[in-house]
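In this view, the complex is presented without one of its protein chains, the others remaining in place.
All chains are identified by letter, namely A, B and C, in their written order; residue positions are counted from 1 within each chain.
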Amino acid sequence: MSDVNKVVLAYSGGLDTSVIVRWLQETYQCEVVTFTADIGQGEEVEPARAKAEALGVKEIYIDDLREEFVRDFVYPMFRANAIYEGEYLLGTSIARPLIAKRLIEIANETGADAISHGATGKGNDQVRFELGAYSLKPGIKVIAPWREWDLTSRETLMAYCEKHNIPVDFSNKKKKSPYSMDANLLHISYEGGNLEDPYWEPEEDMWRWSVSPEAAPDQPTYIELGYRNGDPVTLNGEELSPATMLATLNKIAGANGIGRLDLVENRYVGMKSRGCYETPGGTVMMRAHRAIESITLDREAAHLKDELMPRYAKLVYNGYWFSPERRMLQAAIDESQAFVNGTVRLKLYKGNVVVVGRKSDNSLFDEAIATFEDDAGAYNQKDAEGFIKLNALRLRIAANKGRSQL
Amino acid sequence: MSDVNKVVLAYSGGLDTSVIVRWLQETYQCEVVTFTADIGQGEEVEPARAKAEALGVKEIYIDDLREEFVRDFVYPMFRANAIYEGEYLLGTSIARPLIAKRLIEIANETGADAISHGATGKGNDQVRFELGAYSLKPGIKVIAPWREWDLTSRETLMAYCEKHNIPVDFSNKKKKSPYSMDANLLHISYEGGNLEDPYWEPEEDMWRWSVSPEAAPDQPTYIELGYRNGDPVTLNGEELSPATMLATLNKIAGANGIGRLDLVENRYVGMKSRGCYETPGGTVMMRAHRAIESITLDREAAHLKDELMPRYAKLVYNGYWFSPERRMLQAAIDESQAFVNGTVRLKLYKGNVVVVGRKSDNSLFDEAIATFEDDAGAYNQKDAEGFIKLNALRLRIAANKGRSQL
Amino acid sequence: MSDVNKVVLAYSGGLDTSVIVRWLQETYQCEVVTFTADIGQGEEVEPARAKAEALGVKEIYIDDLREEFVRDFVYPMFRANAIYEGEYLLGTSIARPLIAKRLIEIANETGADAISHGATGKGNDQVRFELGAYSLKPGIKVIAPWREWDLTSRETLMAYCEKHNIPVDFSNKKKKSPYSMDANLLHISYEGGNLEDPYWEPEEDMWRWSVSPEAAPDQPTYIELGYRNGDPVTLNGEELSPATMLATLNKIAGANGIGRLDLVENRYVGMKSRGCYETPGGTVMMRAHRAIESITLDREAAHLKDELMPRYAKLVYNGYWFSPERRMLQAAIDESQAFVNGTVRLKLYKGNVVVVGRKSDNSLFDEAIATFEDDAGAYNQKDAEGFIKLNALRLRIAANKGRSQL
Partner (left out) sequence: MSDVNKVVLAYSGGLDTSVIVRWLQETYQCEVVTFTADIGQGEEVEPARAKAEALGVKEIYIDDLREEFVRDFVYPMFRANAIYEGEYLLGTSIARPLIAKRLIEIANETGADAISHGATGKGNDQVRFELGAYSLKPGIKVIAPWREWDLTSRETLMAYCEKHNIPVDFSNKKKKSPYSMDANLLHISYEGGNLEDPYWEPEEDMWRWSVSPEAAPDQPTYIELGYRNGDPVTLNGEELSPATMLATLNKIAGANGIGRLDLVENRYVGMKSRGCYETPGGTVMMRAHRAIESITLDREAAHLKDELMPRYAKLVYNGYWFSPERRMLQAAIDESQAFVNGTVRLKLYKGNVVVVGRKSDNSLFDEAIATFEDDAGAYNQKDAEGFIKLNALRLRIAANKGRSQL
């Protein structure tokens, strides 16, 4: 196994990836480069430096990727109104290609011949990391310790720590939760533990990013989101950078009990799994984007987007961000967003996101035509007869030939 | 215009359709048959009899279509998870083909050669009525007074009433609202008036079927919905007929502030229009159906349904219920529902519908495989490597040939 | 009807459109501007000038649009591999938006307030002209004489000619055929006459652009087409402009009996119609484009294109070239063509187009991997097991739960 000289590891600073550092050093007799990213998970990333150093790591990368994450990954995805399986806003999925991209960039910079990650062999994340990596650097070697080693129980892992002098307080505090969690600026997720029974309702204190609707304020919060080319750029009139926008929305929406989701989803590797998610800001952005599109997007463009969306969402979920087919869909989606400009007014109240107003200089809503009142000839009702008659023609011919549609 | 001998009119008993009765009699010198249906709009239909009699109508049909409506139209549509433009649950759309079907049946029974309705020339309903009618009886003549007459203002209409002795208290009380409304067991809708400004937030007393989230109880309501072949058949363990199910869910969900929607939608006739909707029971059913599918439906079947859904919804919205293409899609959807059986537990609270549990004898959720704990060999993590490698192969080859996916 | 001051007419110089010139002058008391385009229909366009002058037309436009037609309409469409209803290469459909665009440009230049065309009220072309025109200039008035006048038989038309001194030898010679024909650089079409019986085989002398396979040479012709970004740019090594390319391919392919098609298609206006088409060069280009894509396009990009194609073809057929949804699809398609470069070798023989070779510097065909021989480790066959196992997982779980797929 000495064919690996240097490996770049996606390193959280937590216990599991600290074990991986040591295991890689031991197993592959190779140098380990750690890479720790701030993508808005809500924890300090700087402490990872000391931990990596303590493990003998010489090349340590710690990056703030928050703006890039929201600008180049979250925003393009929200232009697509992407929802997986009718519910899931793809919070974990969309962060993985960015990590993969950075791993490869660092591998190129440091001359590493392999990358490694802490995702298990049962989940989607291994797929997303590795597809991204292979797409960007086809000859890269990927080491997935969870698929290789035999440290598959807490006990064997602890024994390994003891044997190799890995301080157990490396253990990420977050991990004291009985759930497996993942967080970034877009969401935090919970899996495992009692959630493995899909009939079990999670206890209130599992949730970390939002108050319950019950505990939310009795007064609604009104906000105004300003859109430009399909992206939210102002909040209550103030221009915000992508990461600041999402962070701010998370705070406001979370405080109003917004963004919790509890579902059973289908993993790419073939099994169903239960997940709980908090996506406060994303939940607001999803509704707001549809609202601004509702007045600015052409009908057939909107319908085409709706028909392409499940496919786009599936690509992101399955890890095909860096693929020709995702780029094709993105090209179509982005083409549609040139006039998706304007303002959406929203009411946030105890878990509810209510669209209460939308306006735009590019609005296609034409009051003069839509009105129930006299429209001064803007629309000729008699046109409807011909419209219906010709749309019915094929159905009438079929009925004339004796075909029943009952 | 004397080529019409008898016309069947979709008659609400309200002022507009009462004027139409007289106008048809005058304009076409023909006999008018009235047809009034109870589809759960929440108003007595029997009073329509006296009103029709007063207008000289001899053949009067008053039908209770509630069970047929929910069983044969609403339930099949919910199997598809049909949502138009990401939001609208198609409450008005799905009732129209049933009315069209009954109009044609009555035309056949009474020997009528025409049908008529009170829908305007700007809306979707004319299309839905007429496509349905033509599909079921291709030679039928359709009379759409709003596209023909000149009674286009309230004043001319009132003058016509006075001249023709039509009592203005025929006027449906509902119409005292400033909004144009439509209701059936699935929903009530509001259009027109101030809603024609999409930046205007509707006042609280517009809404009729639900309390506001603010006014809803401070305690959540938990319910259990039992599914069979994709349809909800029990509520809290009690078997309910389709119409009773929906009526009961409307009551419970409406009392918890659930089911309001405010949107701008794209009409088939080419314009955007603002609509507000209350769909309390339907909102619950939509979430519940997806939840029971989440544990019982195969992944690829679910994804195929998701990709077909926008198209199905568009067909229903545009009035193509009685069409070969809707039947094809329905065949695919129904094929998928054989194992969609089980129970969903829901928490209803101040506008929120939260899925808190799902279970089924047909569950495909396999705890033994999904678990984060030791799975006793149910799943071989090493398989993931080959899975990823071959899925990545085309991307690696492309990258090897110098193609970048950035 | 005096609200029209000046109308731009798509004028062929033939009898029908000559009658329209006079009829417009008479009926609308307006000035008529004629526009005659060379889009490769194979007839002189200059003679239209004298005819128009004889009818008193003062502003006469005669344009050679052949290069624009192929470059901006035919080539983008062929990038999509667009085929309507499995067979039709959209020869007529793709020319109409260009005519519409020119009509509007001329209306803008001449200050005309209306356009007119000679398409009937039963066909697709009226829709294509008018949708294009409305999309480019929403306030334009469209006059479609065939939907308005009563000159609906040859007799009434001839009587009108006599009365208005329109020389009947204006009659386009082409029209001596019993068929209604339309031609441009991409194809020639035949409709009407005996073709209205779909069981009737057209006689050999109907066809004008190709010899029959029987009459084609006994020796095959080999050609090489060079592609750049999805467009054919060289023929047998020689760079050719778009129009020259198509004209040359028409000649070569037509001489080899290639490109005839006889079908029943579904018109947008609701009826089925029989059409026969000759598309010699297009038939070659379609096969060749797929062939060059077969080695240069990523699998999923190719499959996405295949799934979008019917929709794209339908948009072109129905006249929605100048629409947001066609532009979205085009953006996706064009995104995919960056590496569609290389050479296709074809054998043309008695109606057959046989792809006999393809090569490209951007080829993704990797002999080292595909080989049945020893691949020196380029592909690890053991990966296939994991690939299959995980792809099968959902099916196995379902089967374990007793579901049968038989």
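We adopt the following convention: contacts are C-beta pairs under 8 Å (C-beta built on N, C-alpha and C of every residue); 3 or more make two chains touch, one makes a residue touch a chain.
It should be emphasised that the depicted structure is a prediction, and the values quoted were computed from it without experimental measurement.
Enquirer: Which listed residue, B:271, B:309, B:348 or B:384, touches the chain dropped from view?
Expert: B:271
Enquirer: Out of C:62, C:233 or C:263, which is the one that touches the chain we can't see?
Expert: C:263
Enquirer: Touching the absent chain in the whole complex: find that residue among A:250, A:318, A:352 or A:391.
Expert: The single option touching the absent chain is A:391.
Enquirer: Among B:26, B:44, B:162 or B:325, which one touches the chain that has been omitted from the display?
Expert: B:325
Enquirer: Using the touch rule from the top, list residues of chain C that touch the missing partner.
Expert: 81, 85-87, 101, 120-122, 126-127, 130-131, 134-139, 144, 146-147, 152-153, 180, 191-193, 196-201, 213-214, 218, 220, 260, 262-266, 269-274, 290-291, 294-295, 299, 302-303, 306-307, 309-311, 314, 322-324, 327, 345, 347, 349-352, 354-359, 363-367, 369-372, 374, 379, 381-385, 387-388, 391-392, 395-400, 403-406
Enquirer: Even though one chain is hidden, which residues of chain B still touch it in the full complex?
Expert: Here the touching residues of chain B are 266, 269-271, 298, 300-301, 303-305, 311, 320, 323-325, 327-329, 331-336, 390-394, 397.
Enquirer: Since one chain isn't shown, list which residues of chain A touch it in the complete complex.
Expert: 298-300, 339, 362-364, 366, 369, 379-380, 382-387, 389-391, 393-395, 397-398, 400-401, 403
Everything below uses one rule, namely that only the chains that are shown with their structure count from here on.
Enquirer: If you average the Cα atoms of chain B and of chain C to get two centres, how far apart are those centres in Å?
Expert: Distance between chain centres, rounded to whole Å: 40 Å.
Enquirer: Where in chain B do residues touch at least two different other chains?
Expert: 299, 363-364, 366, 369, 379, 382-385, 387, 391, 395, 397-398, 400, 403
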